[in-house]
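One protein chain is absent from this view; the other protein chains keep their places.
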Amino acid sequence: MSIIFDHVAFKYNPGTTYENTALDDINLKIDDGEFIGIIGHTGSGKSTLIQHMNGLEKATSGTIYYNGQDIYDSDFDMASLRTEVGMVFQYPENQLFGTTVYEDVCFGPKNQGLDGKEISLRAFEALRAVHLPEELCDVSPFELSGGQKRKAAIAGVIAMKPSVLILDEPTAGLDPAGRDEILNLIKELHEKNGVTIILVSHSMEDVANYVDRIVCIDKGHIKYDGTPREVFKNYKELEEIGLSAPQVTYLMHDLKRAGFHVDTDCITIEEARNEILRCFGI
Amino acid sequence: MKIIEANNLSHEYIQHDEEGNVENIITAISDVNISVEKGQFIAILGHNGSGKSTFAKHINALIHPTGGTLYVGGMDAKDPSNTFPIRKKAGMVFQNPDNQIIASVIEEDVGFGPENIGVPTDEIWERVEKSLRMVGMWDYRKQSPNRLSGGQKQRVAIAGVMAMEPECIVLDEPTAMLDPDGRAEVIRASHELNQKKGITIILITHYMEEVVGADYVYVMDKGNVVMEGIPRDIFSEVDKLKSLRLDVPQVTLLAHELKKAGLDIADGVLTREALVEILRGIRGEE
Partner (left out) sequence: MTLGQYYPADSVLHRLDPRVKLLATLLYIIGIFCIDSPIGVVFVTVCLASLIFLSKVPFSFMVRGLKGIMVLLIIAAFFNLLMTPGVPIVSFWIFKLTWEGIKNAALMTIRMVYLIMGTSLLTLTTTPNALTDGLEKGLSFMNFFKVPVSEIAMMMSIALRFIPILIEETDKIMKAQMARGASFDKGNLIQKAKSMVPLLVPLFVSAFRRAYELANAMEARCYNGGEGRTKMKPLRYKRNDYISYGVAGSFFLICIVLGIMF
């Protein structure tokens, strides 16, 4: 079970004067159960990249394989790909439309053609997974608070029981506690249900805290692909492409420069704390 | 001189049901006491729904106090005849960059405010040039706002307010929808206005790193001011901030963790440099 990008390129308006290469020669393999962070400057092509994963954009050249099947084959079932690879867009609350939260969450499973019992089972399961209180089910989604709306929208995608879940900046605009809630529920989905997670984020700190692998995109190319520690070693190069390393990584470099014998690869507060304490012999 | 003075400021919304009867009275903010000196850089922190935006809208007379008093530049915000003079004195920049740019050409958008307050044509052009240069967007003046990045759009919005020559600018979560670059751009621009032009800045945000450079910080929760002080003092209360759905910058949190582990570190470390200095000091003693 995997998603494979084989020399994928994507151009906007190919063949016209407005031609614009958004992705160029992307080779990528995403295995089952991974937790991947995608980082890249605004306009680097990361949104275009994820929209290829469930066939919302079609590559101008190259092939994408889902579980070994070429998704551009004429007999490939695109509808089932979209239920297998769920996608939570940026500001997903902007897609809510149901008269009640429950009705909205049912939209995806209904489109999958499931029977009524299965639909409501999945809807309630999804609402529970995002920790939305049950009494909010019959409320209009437009009456929820910002954070609750976001959760309801995510539930709408989870209800389709995707085996891969892509989230495009799911914490944008939320306050710190709201951010932690969303990230933790994503982590739960990954750990409890074994869902493959692909998280697009602008926050290097969040990426460092949660993901196992980082794919860094720059100008439509994959610039780095590795564990957070490996990728954040290149903090100077990351800055050149408009990104950065987590704040603690910079601190560790500052300390090293100040003569401390510390490991500069720390990317989380916990790692930094332990490393500094080790340095002081505590 | 005080430019903003809120004494026990309260705001209540009355909710009506479908027949028009009073169904519910919602207190958005209550007994808020905030005073701002001219030329200060103030930050108001709070989670979503803490009432900080409601307070911000009062400063611009978009809504009026239902209890207590608010004076903006010495003018009573309750008096409807002060609405326009107050809006001239205290400008406002909003969260969504797209929904506050009115014109399809950048220079025309910056000219919108001065047009509204009846500034003569020649002076509008002078003000537009001055404001756009101040935020570094002069080169884009003939462009459509649709092609700009979020940070650039917000700088245009700031220029649009500056062109009205206010004494104070309220920025209501101006960075919430921006990427890290855009956030830095906007914060840098607002500090520049504060330092170079002496404009009073009131920054409303939930990003803790943006608060570090402020002169004074208010923290709001459930419509009340629950903490106030200089950033250092505010950030020294890591656990209290967490309980208010807030956070502290990573460096501050790390310093806090190190202190808990037994290192002799003062509370409220705000910058990397400060933490390195402190750790150096500790090493020196050993």
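Letters A and B mark the chains in the order given here, with residues in each chain numbered from 1 onward.
Keep this in mind: a contact is a pair of C-beta atoms (placed from the backbone, for glycine too) under 8 Å apart; a residue touches a chain by one contact, two chains touch by 3 or more.
Since this is a predicted model, take the numbers as computed values, not measurements.
Checked against the full complex, the one of A:L96, A:A129, A:L144 or A:V211 touching the unshown chain is A:L96. For the chain missing from the display, the contacting residue among B:I29, B:I101 or B:L178 is B:I101, taking the whole complex into account.
One of B:I3, B:M92 or B:M134 touches the chain omitted from the figure, and that residue is B:M92.
For subunit A, the list of residues touching the undisplayed chain reads 51, 54, 56, 79, 82-83, 86-87, 89, 92, 94-97, 107-108, 111-112, 142, 156-157, 160. Residues 57, 60, 62, 84, 87-88, 91-92, 94, 96, 98-105, 107-108, 111-121, 124-125, 128, 145-146, 160-161, 164 of subunit B touch the missing chain (whole complex, contact as defined above).
We take it that only the chains that are shown with their structure count from here on.
Those residues of subunit A whose C-beta lies close enough to touch subunit B in the complex are 41-42, 145-147, 172-178, 202-203, 205, 242, 244, 246-248, 250-251, 254-255, 258, 260, 269-270, 272-273, 276-277, 280, 282.
Residue ranges of subunit B in contact with subunit A, taken from their complex: 47-49, 149-150, 176-177, 179-182, 206, 208, 242, 245-247, 249-251, 253-254, 257-258, 261-263, 272-273, 275-276, 279-280, 282-283, 286.
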